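The complex is shown incomplete by one protein chain, all other protein chains being positioned as in the whole.
Up next is chain A:
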Amino acid sequence: MSLSYSCNGHICENLLVMDSFVRFLKEREQEQLIKILSFLFYIFRHDDLKEMLDSNKDSLKLEAMKRIVAMIARGKNASDLFPAVVKNVACKNIEVKKLVYVYLVRYAEEQQDLALLSISTFQRGLKDPNQLIRASALRVLSSIRVTIIVPIMMLAIKEAASDMSPYVRKTAAHAIPKLHSLDPEQKDQLIEVIEKLLADKTTLVAGSVVMAFEEVCPDRIDLIHKNYRKLCNLLIDVEEWGQVVIINMLTRYARTQFLNPNESLLEESSEKAFYASDDEEDEDKKAEVTTLEKRKPYVMDPDHRLLLRNTKPLLQSRNAAVVMAVAQLYFHLAPKAEVGIIAKALGMFEPYLKSFYIRSTDPTQIKILKLEVLTNLANEANISTILREFQTYIKSMDKDFVAASIQAIGRCATNIGEVRDTCLNGLVQLLSNRDELVVAESVVVIKKLLQMQPEQHSDIIKHMAKLIDNIQVPMARASILWLIGEYCEHVPKIAPDVLRKMAKSFTNEEDIVKLQIINLAAKLYLTNSKQTKLLTQYVLNLAKYDQNYDIRDRARFIRQLIVPTDKSGALNKYAKKLFLALKPAPVLESPFKDRDHFQLGSLSHLLNAKAAGYQELPDWPESAPDPSVRNVEVKDSVCAERTVLTGPEGAGVLLLQTTRGSSNMQDLPKKRPKALTKKHTIAPSGSIKMYELLHRITGEGLAVEYCFSRQPFSPDPNMVAVQIQFTNNTNSETKNLHIEDPRLQSGMRIREFAEIGLQPTGESVTVVMGIDFCDSTQAANFQLCTHTRKFFVSIQPPVGELMTPTFLTENNFKKEQGKLMGMNEILEKLTLGEKCVNEHVIVERVTATANLSRVPCGSDKECRFAGKTVSSGCLVLVTVTTKEGGGAQLTVNCEKMVIGTMLVKDILQALSQ
């Protein structure tokens, strides 16, 4: 696309500006110039983009939107294009539309007034028959952070939460936290929506609604009770991100509802003491009761077990976050004995010791973590291997890592007494390393080790004193001198001798060593002045004339402090306390300790600091709250209904006598059902479409298809009859086929078919069930159960199956149509498909799409159809008027507007094919 700025009027002006810039910047570097030039072009391009956006061609609009999105991606400001972009929000081209959405969400917050212009488009989108469009309208509407539309958002979310499409319901769940962060005052209403969506049984919604729950009302544990078992059971089929969120939430839930599986032992021991100290009879009895109560062997709540069982297979997930979530769940909830399956308590990590060996190419943070694990795994048995491994690390080029390795050796030395000397020896040798960091770190660690075991000081200090002759690194010499000074009372004979040597070499030492010689001299003077008085005087005199003023200064200061004179004040008395104060022993501890109170694997745990929004993991309760809160009542009502159905009335539901009850079945000779099945199975006629309920693969050999038989459902005329055909492709019998756990939108009802007791291999069986869809296309979800398996299935009716034919005369038709005008009438023009050549085809197409009957009609240009909705008996009137040249007009009159809209869409499609 060439730049079309030549047509702009103000171009000359701009070029002049550009020219002056060029002059002005002549001497500047070329790069700078190019930047300025490109900025100017960028301004021109904006005009260009506006033109493109205003054009009639979608391709130009698309090109413009693509460039704008590219600008946004690069972080360039494109906000001045807002008016031009927002106009295109209703563009027919779906890609343009999507890109406009991207733009809107990015800039709506800045341009609130203009953003309001787009709202009506989204409101329309929310009613679109296409679920993807409904969902994306809600997504954008809820992402526009404009406070004024909060009520509209609330309404949209509420409506979408009961949408028939689970995808739209998922989007509603996503929208909840958005609205909550925009206006926290909506919390109560949003919680209601969350409660509704938590009851949703599709896997698609589960993760998203739990996410919303965690963001809006994580403390409302009570909302989880009724959904707990369902969430556990759905878990394996939820997408991986949802799994993480659900598992983390259920971990918290379990900690409030179940008992600690690891506590029984502790209680017993404390109980005895209590019992023994008791004298009075009354209290004795009381104690006995409580003891008995508490001694009751721990039995895990089956719901607790359910959670552990259902999360275990997820350890095999490809997603590390899921594996981690399960691991932390086991860590926080499982009995100790079972924790092994995830982490293998420290001892059990041992076989994997070598997996934590470090490569020089590992990133530093990985090295440090591996080192931590190795240090924690060290014990008497493996310490020599680990120390050998540590040695190689000390030679690494990564100095931070070397320092950490030295500290790790120090920690091993403190934890395992047997290797303390070995470690100390090794560390002492490190003092001769040329790298100051290694030396400094070693000294620090040695110093710490020495402070921890004062009784063994002398040996090591003696050893270090000997080293002073060989070690040349000033830092190391200084550190050794500090140690001898600090523990001079433990090496009374050696210390003065070291001072003697140092006094001799004083003038040749480095400054930091000189300072420590003075330090040593001072400490010895205070503890052993008899032997060292003269030496100290000598050292202080040398220091007095040193070239370095720090050293001169120090010498003066120390002399005043330790040698009592008339002038020296009160401080002199405390000199010994000042120099030889007991320094606190440093603790060698893991840098990773003290974070176990955070939930494992959380951000807070990693940082060891509470992040915003972190939910504390509660302590186990003392006594378990009522487990019955998790019982779900729905099951009882289903059972009741089933008993009714298997009674005489229910028998009418069955098309096949042979498959009625399991008891009947066993009495029959085995061959009979086969013959009967073949005879009685109603083959759906060609015009009736079969839908798949369960694919033979997912059903593990059991294939289930269904169709809407369009027969009246005799047990309940307000129900749609659904004919279901089971085919057993497995090589074993399927038993006890029945429906369980129907999950229905409010008002919807279901009449199950009676249980099919036995279905032999290779046989097909057909039954009929009734569903009252309440005149909506919401799916009826239920579980199809065999004696071994349960399958989640759902039946979603096309809108045309929600009605039943009605006979009307032409006059009646016109009369009824007259009553259903205005809002209740939908008119649509269409072009008939090639094959819709005559009236006959049109009638066939319409009646195939919807269960309507033809109404007699005088005109041959018009076809009329009439029906009633099954549930509420509302009239549905359809008129197709044909015109010359393949054109036609479709009119639908129905009190139920949603049904009308959807029906129009389906018929249009059928006719224009």
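Definition applied: a residue touches a chain if its C-beta (ideal position, glycine included) is under 8 Å from a C-beta of that chain, and two chains touch if they have at least 3 such contacts; residues count from 1.
Just so we're on the same page, contacts and distances are computed from a predicted model.
*Asks:* Not counting the visible chains, the remaining one has a UniProt entry; which protein name from "AP-3 complex subunit mu-1", "NADH-ubiquinone oxidoreductase chain 4", "Origin of replication complex subunit 4" or "YKT6 v-SNARE homolog" does it give?
*Replies:* "AP-3 complex subunit mu-1"
*Asks:* Taking the full complex into account, find the residue in A:D183, A:E240 or A:E510 that is in contact with the omitted chain.
*Replies:* Hidden-chain contact among the options goes to A:E240.
*Asks:* Which one, A:G75, A:P297, A:P584 or A:G822, makes contact with the chain that was left out?
*Replies:* A:G75
*Asks:* Out of A:L99, A:A495 or A:A575, which is the one that touches the chain we can't see?
*Replies:* Of these options, the touching residue for the absent chain is A:L99.
*Asks:* Against the chain that's been left off, what residues of chain A make contact? List them.
*Replies:* Where chain A meets the chain not shown: residues 57-59, 62, 66, 69-70, 72-75, 93-96, 98-99, 101-102, 106, 109, 130-132, 135, 139, 142-143, 145, 165-167, 171, 174-175, 177-178, 181, 203-204, 208, 211, 236-237, 239-241, 244, 248, 313, 316-321, 323-325, 351-352, 354-355, 357, 359-365, 380, 383-384, 387-392, 394-397, 409, 418-419, 422-423, 425-426, 429-430, 433-435, 601-604, 606-607, 609, 611-615, 695-698, 792.
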